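A single protein chain has been removed from this complex, and every other one stays in its place.
All chains are identified by letter, namely A and B, in their written order; residue positions are counted from 1 within each chain.
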Amino acid sequence: MAGVSFRDVKKNFGAVKVIHGVTMDVDDGEFVVIVGPSGCGKSTLLRMVAGLERISSGEISIGDRVVNDIEPMDRDIAMVFQNYALYPHMSVRQNMAYGLKIRKMSTADIEKRVHRAAEILELGTYLDRKPRELSGGQRQRVAMGRAIVREPKVFLFDEPLSNLDAKLRVQMRVELQALHRRLGTTSLYVTHDQVEAMTLAHRMIVMNAGRAEQIGAPIDVYQKPATTFVAGFIGSPPMNLFPTKVGGRPVLLGVRPEHLEPCAASDADYTADIILVEPLGADTLAHGSIEGTTMIARLPAATHVAEGKLPLRFDPAHRHYFEPDTGARIEV
Amino acid sequence: MAAEKRVVFRSAWLPYLLVAPQIAITVIFFFWPAFQAAWYSFQLQDAFGLQTEFVGLRNFHELFGDPRYLESFKITAVFSILVSTIGISISLLLATMANRVIRGAMGYKTFLIWPYAVASAVAGVIFAFLFAPSVGIVTFALKQIGVHWNWVLRGDQAMILVVVASIWKQISYNFLFFLAGLQSIPKSLIEAAAIDGAGPIRRFWTVVFPLLTPTTFFLLVINIVYAFFDTFGVIDATTQGGPAGATNILVYKVYHDGVKSADLGGSSAQSVILMIIVIALTVVQFRFIERKVHY
Partner (left out) sequence: MNLSSPPSGMVENRPWLTFFSHAILVAGVLLVAFPLYITFVASTLTLEQILSVPMPLVPGDQFWNNYTQVITAGSQRGAAAPVGRMMLNSLVVALVVPLGKISISIISAFAIVYFKFPLRNFFFWMIFVTLMLPVEVRIIPTFKVAADLGILNSYAGLTLPLIASATATFLFRQFFMTIPDELAEAARIDGAGPMRFFVDVLLPLSKTSMAALFVIQFIYGWNQYLWPLLITTDESMYTTVIGIKRMITGGDALTEWHLVMATAMLALLPPALVVMLMQKWFVKGLVETEK
């Protein structure tokens, strides 16, 4: 097994820059999630590791080896695609064995590996079926099986759960975690879903418009977002951002919805105009605005609020400040 | 044509090797001859092909000064309009009826599509026999109702003969496309019109027919191309352009002047003009298909 390192990796398609220079080291055995909105360059970054896109400048290494000019098959990686990319005319067994066959592995060894993967993924009874005879979740497993049998140094996942329905997605997320614990293979995982990122990642890279805005453990990213973009993208509903001044200097004050508490008017930092209250069961969301800036507060389920004026206290321990122009975090 | 694969293979020589056979045949049998046709069209050749002389646009001048060529243009226009409009109307009627019936629809389809498989020359021979002036069974039937039929002598009857044979062969093609078009119309639209109180005939003209416009237009272009080129066999097996040039469509005239009369320059000039017509028709067809993609 091996780590992956990015050294000022850039990518442009013609004159269009899609990746502006990413530097990072993924440790051996680590599960790193690359998360961001569509078009942020996260898939491109992953595809550069796979060798499916050329690297415009910078270096990517897998283990100790710079892989910039190495063919995908020689990079010792395996990839799971969003649409699974199973060969429709091959059985599950043939799908998993195809890469090994090309590597001229002996039939006995191929059989052994396929069986082991099938066992791990509980695919044993489906080995002779064609992909179209399988459910979405099963196809997803076959795609993972195809990656596992290769015993690669690095797993690459490109939004592998996006085509599944919500319930199955949660289940597969849990299975993925279990699988990683069992195999311990270095993994790079691309998603636009921040819940997947939060739950799966040892560390995550939050990407926006071709830049890595923040790299860190999920909880650190959540608690100390480095930019207003990260503050808005990680966490749902997103962090509230209010323009204000600190010591005469204009700043953006960020407070997560759960850190807004209803209070007596005399204790209030601000008074919100609430226009909609959504009781969700576990908690209640209050939508409205403060001094013309829209906001959301997440309140305990038992709180009774009505539309209209709502005095709110901002939890002083959970206030974040950002530069209004650059969006960068500042410590006050 | 703009759509592209995201990932492509790289090789300095393999793609050239892969396109080579097709390009070779294309160059040898399409481009080189077409280029030569264009070249010959500016030349005059003696009857034995021994001497050639560059004459510029003279062949074209002569062509357009030749009343028989202008007549051939007119004949081709009449012929292709008759073949496409009548053929399309009959096929649309049959397809609409086949789309209505549940029982036997497949059987009707099977028995309507096979004429597609008949070579145009064979269709020509069969119709020549049916309508043969002395022995034809249809000729006999026509005589019973007082029609004196002899397409060997009468130009209008010769035209009717080649039109009927050409339509007969093309009905299957039109029928299949209309049936496919009809079946792709959502049933809910027809039902909505029925609930609005529109009867079957009104529904057809106000809902179904407008939705079939793309198919109809497509078939119109295809049928014109068919009448221009693919009916060569019908003509050659029946009238051979006669009598007195009454069915001498452009394609037949090119063949006749070039092969039978060995008028290289004149035939080549006609080829060039035909080529321009084909290019125009192809452009129309592709313009339309582009629109169909967005439709």
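Observations on the structure shown:
The criterion applied here is as follows: contacts are C-beta pairs under 8 Å (C-beta built on N, C-alpha and C of every residue); 3 or more make two chains touch, one makes a residue touch a chain.
None of these values were measured; they are calculated from a predicted model.
Although it is left out of the displayed model, the omitted chain contacts the following shown chains in the full complex: A, B.
Considering B:130, B:160 or B:220, the position touching the chain not shown turns out to be B:130 (whole complex). Checked against the full complex, the candidates B:68, B:100 or B:287 give a single residue touching the omitted chain, namely B:100. Among the residues B:63, B:182 or B:224, only B:182 touches the chain that is left out of the figure.
Contact between chain A and the unshown chain involves residues 50-52, 71-73, 77-79, 81-89, 98-99, 102-103, 146. On the side of chain B, touch with the chain left out of the figure occurs at residues 1, 3, 5-11, 14-16, 18-19, 21-23, 25-37, 40, 90, 93-94, 96-102, 104-105, 108-123, 125-130, 132-135, 137, 140-141, 168, 171-173, 176-177, 179-187, 190-191, 194, 200, 208, 218, 222, 229, 232-233, 236-237, 251, 254-255, 258-259, 264, 267-268, 271-272, 274-275, 278-279, 282, 289.
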